[in-house]
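Of the protein chains in this complex, all but one are displayed in their positions.
This part shows chain A:
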Amino acid sequence: MVKKKLALSAMAVLATLSLAACSSSSSKKSSSGANDNASVKLSESYNNKAKSTTAANNTTLKVAEPNDSPFQGISDPVLASNAEDSDVFAPGGSDSLFNVDKNYKIIDGGLANLRLSRKNNTATITLRKDAKWSNGDPVTAKDVEYPYEVIANKKTTSQQYSSDYARIKGMAAYHSGKAKTISGITFPDGQKGRKVVIHYSSISPSMKFSGNSFLWTTVEPYEYIKNVPIAKLAASKQVRKSPIFTGPYKLDKVVEGESTTWSPNKYYYGKPPKIKHISINVVSSNNIDKAIQSKKYDFTAPGGVMHGTDYKQLKNLKNYKMVGSAALSYDYFGFNVGHYDTKTGKNVMDKNSKMANKNLRQAMMYALNLDQVTKKFGYGMTWRANTLIPPIFTKYWDSSEKGFPLNLKKAKQLLNEAGYKKRNGSKWRSDPNGKKLTIYFGAMTGTSAQAAEYQDYLQQWHKIGLNVQLTGGKTMEMNSFYSTLQSPKQSKIDVYAAAWGLSSEPTPTQLYGVEAPYNMGHFVSKENTKLMNEMNSEKAWNDSYRTKIFKKWQAYMNEQAAVAPGSFAYTWSPVNKRVKGYNIDPSNNEFWSNLSLTSTKIQ
């Protein structure tokens, strides 16, 4: 039950992400090796030895969703575009089609099974026999196909369509409005059947993983919503007030923007849930600590945003255990080394750009004291990142990469070698041609801790003799920050700090590809393109080859330092000791069913 949709991390520099998921109740792995560099080690599961009781399970499990504004209330993962909505509707099972293993690889046993055929370039999705919606209707082949119609419809409000879907035959014609249906999606035993075959022009190894951009992995209740025009779906009561689900719980009530309540879905095909009632409430992040300390909630929604300062407040609570895993996100530093050619739709490196020198970029990274900064302001919940793949991807993340630990001597040496020297008694280094060098640092306005971090970066850069200043002399509001970065050619920002939230399939082409508009630093090289292509080449159907390429890419990106890793973070929750079976490992596909309670009151 990987939540497919990820909150954009652009809004909060600390990415807000959603990953709900998890594993069988009492199988405990100690924390995955995922967080070797973290100073605090959190476990992905809470190994509660107490016994659950029927009386306890008949009470209400209380979940808090820490957020400063009301949730938007779109239950449909095809249409929602934020983490809060997927958090508060999570007990419904997020309408996920497939189960996944700990690497988010799609496995059998979920609502449907997936078979990919390299020979025919098809994906065959077969629903299980007992798949039902929470109103008792069967889940049909049409329900698997309908999300594609919603996503690609000309009048949709969904942001999910990507050019990768054009690989589905007939998709381009449907997307442009020329065809009424998608010819490449067929139903061998009819729309009411259980089988869907999707025909592609070519298929990609990334399709083995949940969160890829070729295969949509949730269902839509076609019969239930077919009379609502697609443009009005997000506003309809079928999506907002009385949505139906395929997961372990059915929705009892939603109070707009505030709370949802749930009870077991008797039509659920999987493991029957034990707890009889669940309520999820939005709680202001200003007083989430107080709410937990006064035992109002059993845990905060897995994936809800909890900060390092919250950890500092809560870590010593007796009745709560802090459970977490590395987040599907990372903070990074980007360097502006080129522009985006709007005519060809390609990113182009400029040899003469201010940041074109590799030594300069590396030196700037070595000058930063990210270990100390994350320790001081993250309270153990963030730590220096060593690569551009977060450790949640246990297989792909290269733990042996060093990244950029503080090394002022090396930084200075790199600058000297490249000819960035102090000339004519100046306090600052000038560029190799002897010209004055002022570097502009773009940073988004955020918390006071972030402001302090930015000041520290500037200080460190000044230490190695680089005249770095904040763009415009101050931090930038989020919208103007991204507007500036996304303009095809800009010289206001030379280096910037930002973050990405990732889907559970980490191919980075959308972010750093030649044609990617999100490649905001415009770093392009033959080697980079080659490596990213190889991640999904024919050979990459072999998992170990794919892993090797991912590791090679991480090393290459670090060596080039055009986009450099900043920090990783935990996504974590305080869990009350009356809760049993809490486990956020991605392979715990029955997260909600595996929960039980050991006491009638929050302890």
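Definition applied: a residue touches a chain if its C-beta (ideal position, glycine included) is under 8 Å from a C-beta of that chain, and two chains touch if they have at least 3 such contacts; residues count from 1.
The criterion applied here is as follows: contacts and distances are computed from a predicted model.
Participant: UniProt protein name for the omitted subunit, picking from "Carbon-monoxide dehydrogenase small chain", "ABC transporter permease", "Molybdopterin-dependent oxidoreductase" or "Ferric reductase"?
Facilitator: Hidden chain, UniProt protein name: "ABC transporter permease".
Participant: Looking beyond the chains shown, say which of A:41, A:115 or A:155 touches the absent one.
Facilitator: A:155
Participant: Check the options A:128, A:195, A:240 or A:462 and report the residue that touches the missing chain.
Facilitator: A:240
Participant: If the hidden chain were put back, which of A:400, A:426, A:483 or A:525 would touch it?
Facilitator: A:483
Participant: I'm checking contacts with the chain that's been left out. Which of A:147, A:221 or A:501 qualifies?
Facilitator: Of all options in A:147, A:221 or A:501, contact with the hidden chain holds for A:501.
Participant: Looking at A:518, A:541 or A:556, which makes contact with the chain not pictured?
Facilitator: Candidates A:518, A:541 or A:556; residue touching the omitted chain: A:518.
Participant: Could I get the residues of chain A that touch the absent chain, sorted low to high?
Facilitator: The missing chain touches chain A at positions 4-11, 67-70, 72-74, 79, 81, 154-155, 157, 159-164, 213, 234-235, 240, 253, 255-261, 279, 281-284, 286-287, 290-291, 293-294, 296, 477-480, 482-484, 486, 500-503, 508, 510-511, 516-518.
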